[in-house]
Structure formats: structure tokens, C-alpha cells
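Below is one structure, written out as C-alpha cells, with a few remarks after it.
A single protein chain has been omitted; all remaining protein chains appear in their positions.
And now, chain A:
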Amino acid sequence: MNTARFALLPRDGLFCKDGRGWYTSDVGRSHSYAWPPPSTLRGALRAVWGQRALQVRGARAPSAEEWEQATQGVSLGRMLSLRRPLEEPFAPRHRMWPTPADALVVGGRVRRLLPRPHPEVHTLGTEDDDALEALWRPMAPAGKPKPPLPFWTEESLVGWLRGQAPSSPGVTGPERRVDVRVTLNAASQTAEPGMLYQAEVLEMLDGEEREWALGLECTHPGEASGFPWGPVGLGGKRRLALAEPVQAELFTAPRELPDRSPGLRLILATPAHFRRGWLPDGLEREEHEGRPCWMGELPGVEGRVVLRAALVNRPMELSTWDMARGKPRPTRRLVPAGSTYFFERVDGRPFTALKTLWLAAWGSDHEEGLGRVLPGSWNPNEEDT
């Protein structure tokens, strides 16, 4: 297997339609994901690989199985959101991260949500689950929280992983614009009367003379110098994205990352697919300190751990399209990026190798770039936000 590292720069905006189709209104409006799901990117790269394989092999159209087999070795590894001033080469300082779920903006300041046990006030959820209700909960600071901005800069995130609140509440994502188009009559090549349709497009150039891009680490079978060999058709209507080679350094862990911590905080950098929904794979229901809990071993994490708290928003419902078979796939319910989990070691010892968890893969469907985590420090005894 070989690894290619490059940034994709959409040149005409980006449009990744969600599962609703075009029939959301009488005026034909589609809706786009807020940020391209990793699966869309892998799909685009598989298409590039498959088309090259076809060119080499000859004219016969492959069956769905042949296409699947020829392209399944193309996998997405670590995936980054990037934003740089125009013309600058990509560097780690240009990385952008999903806003962590343990951050809250109140009164213009970013505050940390620190979970603690609260046995005196009881709760009940959608299902009866005493282990879930026994999880620690964060107490929010007084005041009405503002909706979070979707992205954080590298500087803000690195400080956050060390337990320091950033001064900025974050960065708004790329602007959205609505493209209004007409349906053409295939026979006459003229516009069909009244057949307007509208697509939500992410505009990747922002008003501050910066451009958004996607940094990708992609493994592929065999030698393939220069992959992806030119512009890539990406998302709806296969809008063109240029590929620009980047250095391996772009994906490496920052030096300032903490290595030791009494507790472990894992933040999802990309959505994750777990077997049981919100609950990370590897944890089982047990008893700890006389209370029901989830315990187990996690990939790359030292010792047995107990889940102390989880901050998870509603699932990201990913409904993808099987291009080879021309059919929709079943919907997967993913834990959204930014979700945060808090762990302690069962033996009470600290975690001493946080850096090895930098963008490690968690859950299933790693080949689609899902389940990459960011390790952060956490002091389970800390209460003050």
C-alpha cells in the first residue's frame, strides 16, 4: 500500500447533498451537509482510481462487483479541515477543528464543561438505563449559552486539549450560497419553463482572503505516482477540486500536546461509527465503585478504563449512494464530530501516552476516514469552570 497526501481545493464551491433528494419543495431546493462527510471524499477518490483503472483495462464497462473490487483498496486515513491565507503553503497552523462539545460560550467567553458526579439530583432518559444515568454531568456556568461557532483554529484546540480556554469563540464555516439553475430539455437544449432548482453551495473562498480546503491522507494499492493525477470531481454535480501535494508534517501531533493526565478526554475530529450508537466500542456494562458503569479497553489507550461522562449531540445520519449499483445504502447513525468522552483508568493511575492517540482511529469504517480522535487532558477532580 502507498500513501498519498494532498489537499483538495474546490474551485467552484462544494455541494454535498444530503439524503433528502430534490423533492423538498415545489421549487426544487436541495440541502447540503454543513461540511463534507469523509465518506464523500473517499467516494470521489475511489471514482478517480476506478476511472484510471478503466482507461488501462479497455472499454468494457465493469460490473458493480468488479468496480467494488478494483477500488476498495483506496482508503481515507486522516482527514483535516484547512483554512489558509491565499498563496501560503499548507502548514499545521492552518488546521481547523470541530468545536468540542465540552466548550460553551457564555457572556462572550468560552467556558469549560467539567463533569462531576451529582448523586443528589436524579435523571431519566428516553430508555431506562441506570449506567447512563449514573454518568457524571457537567454543570454549566450561569447565563444563556450562545450557539457555538462550528470551527476552532489550531491554536485554540491545542490550548483546549491542555485545559486552557481560548479567547476566541471560534470561526464561522464557509459561507453558503444558493445556486439557482434551470432544467434543460435534452431534446431542444432549451430551458424548461418554470423548472428552476436550487442548490446550497459552500463557498470555499471567504471574505478575509482565506480559502478553505480538505487535507487528506489516502492509501491506495500499488505504485501510483502523483495520485489523484489532476482535478477531482467532488460532491454533487462533480464540481472540480484541485489537488495540491502536502507534507506529512501537516498531519502530525502538535508538540504542545500533553502527554500525561489523571483523566483522559477524547474529542472526535471526524464523525464516528459505533456498533451501539453513541457508546464507544470496547466498553461493556459493569459495576464500579458500587454503581453501574461502562468499562473496557479502548484501542491505543493504556489499561482498563471507565467511562465517566459523554457529551454527544444528535446523530449525524449518513445516507450515502452506491454509485456502482445505482442504489441508496442504508443510513448509518454516526456520533458527530466534536463529541467528547471522559475516561478514568480503573486502577486509578494516570494516562501517560496521550500523544500516541493523536488522530487515532476509533469505531468502525476507518477506511472512510471515520472515528479519528483528539486526546486531551482532564482532571476528574476539577470543578471550577
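As a convention for this text, contacts are C-beta pairs under 8 Å (C-beta built on N, C-alpha and C of every residue); 3 or more make two chains touch, one makes a residue touch a chain; residues count from 1.
The definition used in the following text is that contacts and distances are computed from a predicted model.
J.: Could you tell me which of "Ferredoxin", "Type III-B CRISPR-associated protein Cas10/Cmr2", "Monosaccharide ABC transporter membrane protein (CUT2 family)" or "Protocatechuate 3,4-dioxygenase subunit beta" is the UniProt name of the chain missing from the displayed complex?
T.: Hidden chain, UniProt protein name: "Type III-B CRISPR-associated protein Cas10/Cmr2".
J.: Among the options A:20, A:238 or A:260, which residue touches the chain absent from this view?
T.: From the options A:20, A:238 or A:260, the contact with the absent chain belongs to A:20.
J.: Have a look at A:77, A:138 or A:215 and name the one touching the chain we're not showing.
T.: Answering carefully, the residue with contact to the hidden chain is A:138.
J.: Considering the complete complex, identify which of A:42, A:83, A:210 or A:332 is in touch with the unshown chain.
T.: Considering all chains, including the one not shown, the answer is A:332.
J.: Kindly state which of the options A:11, A:29 or A:162 is in contact with the chain not pictured.
T.: Per the contact definition at the top, the residue touching the missing chain is A:29.
J.: Please identify which residue in A:242, A:257, A:312 or A:346 touches the non-displayed chain.
T.: Checking each option in A:242, A:257, A:312 or A:346, the one touching the absent chain turns out to be A:312.
J.: Name, in rising order, the residues on chain A that touch the hidden chain in the full complex.
T.: 18-27, 29, 31, 101, 113, 118, 120-129, 132, 135, 137-140, 144, 177-180, 193-194, 196, 198, 275-279, 309-315, 317, 319, 325, 327-333
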